[in-house]
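The complex appears here minus one protein chain, its other protein chains still in place.
Now for chain A:
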Amino acid sequence: MGLIARVLEAAGISTVSFFLLAEIAQQLGIPRGLSVKFPFGHVLGEPDNLAQQQLLINHGLNLLINAAQAGTFIQLPYRWKREDWPRLLEAQQADLAQSDAQ
């Protein structure tokens, strides 16, 4: 996956890559990456958990827009099935609105 990101980026397409295994991702040299500690097959969370999925997608798009240099990597702290996702999404949207206003 990281290999694909590198090929696309070299061809002039900006990429942001999600990972489940931060160790591998960082060794590969990823242009923009973020990781979650979720089980395989669940990189954006649980089925039908819209708030959780949106929260993670927003993190990805935010990184795509704001990363200033190659190799920017974020390890997201979220715990599998132990977060209040709607509340986290609300807080994130408030943060994003505030940074847009600045």
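Here is the rule we go by: contacts are C-beta pairs under 8 Å (C-beta built on N, C-alpha and C of every residue); 3 or more make two chains touch, one makes a residue touch a chain; residues count from 1.
Note that contacts and distances are computed from a predicted model.
Colleague: Write down which listed name, "D-proline reductase", "ABC-type spermidine/putrescine transport system permease subunit II", "Anti-sigma factor antagonist" or "Exodeoxyribonuclease 7 small subunit", is the UniProt protein name of the chain that is not shown.
Modeller: The chain we cannot see is, by its UniProt record, "D-proline reductase".
Colleague: Of the residues in chain A, which ones touch the absent chain?
Modeller: 1, 3-21, 23-24, 27-31, 37-48, 53-54, 57, 60-61, 64-65, 69-71, 80
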